[in-house]
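Of the protein chains in this complex, all but one are displayed in their positions.
Letters A and B name the chains as they come in the text, with residue numbers starting at 1 for each one.
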Amino acid sequence: MLIRPKAGILDPQGAAVERALPALGFDGARNVHVGRLIELDVLDPAQLQPMCERLLANPLVEDYEVQLLDASP
Amino acid sequence: MKFAVIQFPGSCDDRDALHAAARVADAELIWHAERDLRGADAVIVPGGFSYGDYLRAGAIARFSPAMESVIAFANDGGLVLGICNGFQVLCEARLLPGALLPNANMRFTSRQVTVEVARAESPFTNAFTDGQRLSIPVKHSWGRYYADERTLARLQQDRQVLLRYLPEENFNGSLHDIAGVCNERANVFGLMPHPEHAVDALTGGSLDGLGIFTSMRTALEGALA
Partner (left out) sequence: MPDSATLHPHGSVPSLKDALALGLSAAEYELICDKQGRAPNRVELAVYSLMWSEHCAYKHSRRLLRGLPTEGPQVVLGPGENAGAVDVGGGLVCAFKVESHNHPSAVEPFQGAATGVGGILRDIFAIGARPIAVLDSLRFGDLACGQGAAATAGEGQARVRYLLDGAVSGIAHYGNSIGVPTIGGEVYFEGPYEHNCLVNAMALGLAPRERLVRSAAAGPGNLLVLFGASTGRDGIGGASVLASAELQHGDSGAPSMRPSVQVGDPFEEKLLMECSLEMLDAGLLLSLQDLGAAGLSSSASEMASKGAVGLDIDIARVPLREADMEPFEIMVSESQERMLCVVEPAKLDAVRERCARWELACAVIGTVTDSRRLRVLRDGELLADMPVGALVEECPLYDVHPRKPTASVYAAPRPVLDRRADARETLLALLQSANIASRRALFEQYDSIVQSRTVRRPEQADAAVLALPDGSALAASIDCNGRRVAADPYRGTLEAVLECASNLACAGAQPLGTTNNLNFGNPEKEHIAWQLTESVRALGDACRALDAPIVGGNVSLYNEGQSGPIYPTPVIGMVGRMPDARRAGRLGFQRAGDRVALLGPFSPSLSASELSKLHGAELPDGLPAFDLHAVAAAQAAVRAGVQSGLLSSAHDIAEGGLAVGLAECCLAGGLGAHVTLADASTEQLFGEAPGGFILSCPEESLGELAELEQLRSQAVALRLIGSVKDGSLAISDAAHRSLLEIELHELAAAHSALRELFA
C-alpha cells in the first residue's frame, strides 16, 4: 500500500525535499510529497481496503493506493 | 473522586499526569490491556510515545482494550482528557475531530508557550476566564492540528476550541492556532501542551496547568452533587 498526504494539506517534509534537490544539482523537480509504503502478504485481498481504512492510513488526512504485486498462492 | 490514567507501552508522561491528578483527587494507573476502569470518574490519556508512534502517533493505542472502555465511557458522558500523545489517540479513536500532523518546523520542539483560553465555560477550563493566558510547556514533533474547512467552521461556531496558541508562538503550524479542542458534548478534551508539567512551582515554570485538573474536579463535583 502506498500512503500519501492528502492534496492540499501542508507537507513540510515534501517541501524540504523539494528545496534540497536543486542544491544537489537536480533542477526541475516539482510537487514533491513524502508518504509511506507498507508491504504485506495476505490470503484474502478483499481485506486490504478495510485494513487501510481502519488502521494503515488515516483517511482524514491521507490517501492510499493498493497495489497487488503477485497473486500466486 | 478518582482519576484513571491509561498506561500504554511507551507512555512517558503517565506518572507525571498521575501526580498532577493526585493533587485534586485520587489517581491510579490503568494498564492498556485491562478493560476495567475501576470506577474512575474521569480518565486521562497521557503523553509519550505509545507503541513508539509506529505507523502514526496514537494509531495502535486506540485499539487497546482500555481504550475500548474509554470510548464507551466517553459516549456515556464521562470526562476524558487527552494530553499530547493522548490527544493523538483521541483523534485516531474519532472521539475528537481532526488529526495531528508533523510540526511545520519539522522538528521535535520543547519549550514553554503561552496559550489563550478561548472558552472558559467547559469542564476543563472553568477555573479560568475567557482570554486568560496560560504558560504551559509543549514538547512534541507531531503537533500540527488539522481539520478540513467544514470541520474548522463547525468548531468555531460551536465553540469547541478551548485553547489557542498565541499566533507568534504557533511553531507547529496548527490551523487557526488551535492548541486544544473538545467534542460537541464538551466531555472529551484534547490538547498538545502539557498541563501536568505546570502544576509545581519548583519544576513547572508556572502553576497554570493545575487549573485544568481543578476544573475537572469542579465539574465532577457539580455532576455528583
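As a convention for this text, a contact is a pair of C-beta atoms (placed from the backbone, for glycine too) under 8 Å apart; a residue touches a chain by one contact, two chains touch by 3 or more.
Bear in mind the structure is a predicted one, so any value in this text is a computation, not a measurement.
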Displayed partners of the chain not shown (whole complex): B
Residue in contact with the excluded chain [from B:R94, B:R107 or B:R185]: B:R107
For subunit B, residues in touch with the removed chain: 9-13, 15-16, 19, 48-49, 51-54, 107-111, 137, 139, 194, 196-197, 200, 202-203, 205
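What we mean here is this: only the chains that are shown with their structure count from here on.
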Subunit B-facing residues of subunit A, complex: 9-10, 12-13, 16, 55-56, 58, 60-61
Of subunit B, residues touching subunit A in the complex: 55-56, 59-60, 63, 92, 98-99, 101-106, 144, 146-148, 173
